[in-house]
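So the structure is just underneath, and the comments pick up after that.
Of the protein chains in this complex, one is absent; all others appear in place.
Let's turn to subunit A:
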Amino acid sequence: MHLTEKELEILQIIEQNSRIDFHDLAKMVDVDESEIADTVKKLEDMNVIVCYASIINWAKVDTYHGVTAMIDVKVTPKRGVGFNEVAKRIYRFNEVESVYLMSGAYDLSVVVNGQSMNEVAQFVSEKLSTLDSVISTTTHFMLKKYKHDGTIFEPTNEEDKRIVVSP
């Protein structure tokens, strides 16, 4: 699908801040506010804008004890459907946060969330490895998130250090 330069610009701004005021966004890209609404609606309808989520640093929430694992999965692709069918079987599980088809040493990179290591281990051994096409899995538990989707979690002391008035 071909997007105009303005549409691209709108997408890039929304990707950084999905809660931006349309009135301000319209000023920034120099179009009418109604055009922003139409464009966003169109991009939503076409599933270019898939959803509006937020990035949450769960490590800051005391009552949260969840764990995340990245699992390298080797699979046998099926004739006719390639990797898509097995990917679909995997991403349907609620525990699965993301699934990517990769080049290199393994085929699918699967990110899984669970309440405990045990829960993730169980998911891997009972659900994932038992799938027909899955040949092997390697599970890596995530220890700490520093940066996610372009956002650094801990503020890195990057407040405005400039002098307040300068020529």
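Rule of thumb we're sticking to: a contact is a pair of C-beta atoms (placed from the backbone, for glycine too) under 8 Å apart; a residue touches a chain by one contact, two chains touch by 3 or more; residues count from 1.
In this text, contacts and distances are computed from a predicted model.
Q: Which protein name, taken from UniProt, belongs to the chain you can't see among "Biotin carboxyl carrier protein of acetyl-CoA carboxylase", "AzlD domain-containing protein", "Phosphate ABC transporter ATP-binding protein" or "Aminotransferase"?
A: "Aminotransferase"
Q: Which of these, A:9, A:72 or A:85, touches the one chain of the complex that we don't see?
A: A:9
Q: Could you pull out which residues of subunit A are in touch with the chain that's been left out?
A: Listed in rising order, the touching residues are 9, 13, 17, 20, 24, 27-30, 158, 160, 162-167.
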